[in-house]
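I'd like to ask you about the structure that follows.
Only one protein chain is missing from this complex, and each of the others stays in its spot.
Note that the chains are named A and B in the order they appear, and that numbering of residues resets to 1 at the start of each chain.
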Amino acid sequence: MIKVIGKGKTGRLSTWAPIAIFLFAGLPFVLPLSWLSLLTEMLILAIAATALNLILGYAGMVSFGPAGLYAVGAYTTALVLIYTELPFWLAFVAGPLLAGIIAIVVGWFCVRLTHVYFALLTLAFSQIIYTILFGWYGFTKGDDGIVGIPIPKLLQSIPNYYYFTLIIIGISLAIMWMIVNSPFGKTMQALRENPERTEFIGINVRVYQLSAFVISGFFLGLAGAVFCGFSKSVFPAYAHWMKSAEMLVVCLLGGIYNFLGPIVGSLVYIFLDKIISDFTHYWPLVLGLVIIALLLFLPGGIAGAIAGKLAMRSDKG
Amino acid sequence: MKRFFSCKFIVALFSFLFFIGLAQAAEPIKFGFIHSLSGGIGQVYGVPDLAGVKMAVKEINDAGGVLGRPLEVIERDDKLSPETGARVAKDLVLSDKVVWLQGNVSSAVALAISAYAKEVKIPYITSAAQSAAITGEKGHRYVFRISTNTTNYCRSIANAAAKLWGGKKVFILGPDYEYGHRSKKDFMDAYTKAVPDAKVVGELWPKLGNQDWTPYISKIMSSDADFVYCSLWGGDVISFTKAAINFGYFDRIKHCGQDWGNMEALSKMDKQVYPKGVLGGSHYPYWLIDNPISNQLAGKFIKETGMYPGLSISGYTTVYAMKKAIEKAGGTDPEKVIDSLENLEIDAAVGKLVIRKCDHQSMWPFWVGKVIVTKDQPWPHISDAILLDPSQGYRSCEEISQVRAQQ
Partner (left out) sequence: MNIQGLIIQLLSGISSGMVIFLIAVGLSLIFGTLKVLNLAHGALYMLGAYLCYWISCQLSDLGGSFWLALFFAPLIVAIFGGSIEYLLLRRIYNREPLDQYLLTFALILVIGDIIKLLWGVDFNMVPVPWPLNGPFIYMGYVFPRYNLFLILCGPIVFVGLWALMRYTRLGKVIRAITYNREMANALGTNVQLVYTAVFMLGCWFAGLGGTLIAPLTSAMPGMDMVILIECFIIVVVGGLGSLSGAFIGSFIFGMVNAFGILVFPRLAIAFGFILMIIVLIIRPWGLMGKPE
């Protein structure tokens, strides 16, 4: 299975993108508020999952700790908003910026390792972040979390925040798309396939991996900042490994070798969560079985399967 | 022909409207119940609380409902996580359009839901979360509490410890999060008023849900403290007791804690493995209370649910309080219901309760006694209980407005 991402989709994108934008923009007029709220959550998760997939699918680096950087973004925005008088947009930008800076430090240590050791170190770092958020009660309000965070009046209604999220995700996806299709992105994929060979032709593997890690961290922090504004609250649980696991599952569901995979994954995940939780308390059981089924029968995830079908159809046609 | 048709039509129309009207009248009053229903620690309280709530709903509906409409409870699990709690609260309000929210044992979850309730202007009554901040520093119009709080809790325990032991060297054992630290502060504040030169000689802060108690127990047993003040609760009480029994802990150490007398935890232990001699508190020691409501309720609760009431009777009491408030307000309009709740007097199983207007805190009493097993009551329970007068147990309205002003 050749894992080339994004090939042959550019043509389709220019036809589908405006249709998608039109559809998404029209939804607030038809959906009830509770569904709109759920959709906003899904979009935010999509940003985070796509950011994670930059290192997961494209660079082949399995991280157990994306939630740590996500939480850094959320908390930075929250703390700036409640401790200072700075305007919202400044607090909002501070989130991903600080997440990116911390990603430089954490990433520097992590990229020196590979495979399971890399994964475990990312886990350890994100748990340290969790511990700091949980334990530093005087500053971060610890286990209580921070609630009632003030956001601008314009963004306070559910439809308005939905549009805000839509704009942010649109810009983020566009930037990330450009990155993965740039020479940098192509090098990352080559690195994933064969690190030794890539190194042999003169690429500094560590630098590339660190760069990917930092970019991923930046967008994870951005997702966190958006979520902070959405729920007007932050909790240490945002950094917990369960949240990291959720992001990994979302990427798997949608397919990690496809740019739109994480987006599809988060849609399916949030949707399934809501529907199944209404029926049964045993949502984890269902999720577990779904994951196993996907791993055995749909290794490319849902997006991968769809892309495969489309490719077959275009071959026949 | 036309006239006949229009006659029929008018009759049909009126019948239709009549039935619509009837359907409206029978439309249920929905409320949201959010609590810890799974996981090790919190569900010790969440599950009996829900059982009590369902019992109350059935009793009320069998007697005709509230203003002719049946009550309907929608329960959700908060998994002891504020994030989950806030999310399900949002769902209940937006999708299910509940009239009020109640529940929660975790103060962190309660604070999160309280903030949301304030935002959407729906009443939220916490029936088990204890942090005084919920109705104190962070209180507001839309949050209520029909239960005790850490102030009354800790003052009651401190009062009993001072009366019965009066030791000067205190060892603190508590779960490492806000509730544990707040309990230490409230306890020592109250205790040092009664025993002025008392001081903390050691402290340990295991994480909530800790499994391996051995190093903690051995440390406590080798200290020279006079007694241990322990704010562990729920499942931690059970697992700590189990580990401590093997050290012969309760024969050697004086141990007190607000959550060590509630039946929800004690009923899971037996004659061999229980915290003997511990000074514990209970929200509802039904064997010590004698009033018509309690005498009938306690037995019924145990028989129908198979569980034992204590802290979890708050849910049941809350449902009845809301019934009274809605009837007094003549409808479910949130603002009117809140106005009715303020200064409402309820006949609860623990006696007459008043929901104070200044902070929406009910003056729920709290009993503290020694945990023992006796011949006529051969299961672990508290006995010789000391009851601190609620007017002393809770902060006064002036104090509350002072701390709120400082926020």
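Going forward, contacts are C-beta pairs under 8 Å (C-beta built on N, C-alpha and C of every residue); 3 or more make two chains touch, one makes a residue touch a chain.
What you see is a predicted model, and the numbers here were worked out from it, not measured in a lab.
Visitor: If the hidden chain were put back, which of A:Ala20, A:Leu90, A:Val116 or A:Ile275 would touch it?
Guide: In the full complex, the listed residue that touches the missing chain is A:Val116.
Visitor: From the listed residues B:Lys185, B:Lys199, B:Lys219 or B:Lys357, report the one that touches the chain absent from this view.
Guide: For the chain that is not drawn, the touching residue is B:Lys219.
Visitor: Touching the missing chain, which residues of chain B?
Guide: Against the left-out chain, chain B lists 37-40, 43-44, 47, 176, 203-207, 209, 211-219, 221-223, 235, 238-239, 242-243, 245-248, 252, 268-269, 272-273.
Visitor: So which bits of chain A touch the chain we can't see?
Guide: Residues 56, 60, 62, 109, 112-113, 115-117, 119-121, 123-125, 127-128, 131, 134-135, 241, 245, 248-249, 252, 256, 282, 284-285, 287-289, 291-292, 295-296, 299 of chain A touch the chain absent from view.
Please note the rule applied: only the chains that are shown with their structure count from here on.
Visitor: Go ahead and note the Å separation of the Cα centroids belonging to chain A and chain B.
Guide: Here chain A and chain B have centroids separated by 38 Å.
Visitor: Help me check something: in the complex, which residues belonging to chain B touch chain A?
Guide: Residues 37-38, 77, 81-83, 86-87, 90-91, 94-95, 107-108, 111-112, 114-116, 118-119, 176-178, 181 of chain B touch chain A in their complex.
Visitor: Of all residues in chain A, which touch chain B in the complex?
Guide: 32-34, 37, 134-135, 137, 142-145, 147-148, 231-233, 235, 237-238, 281
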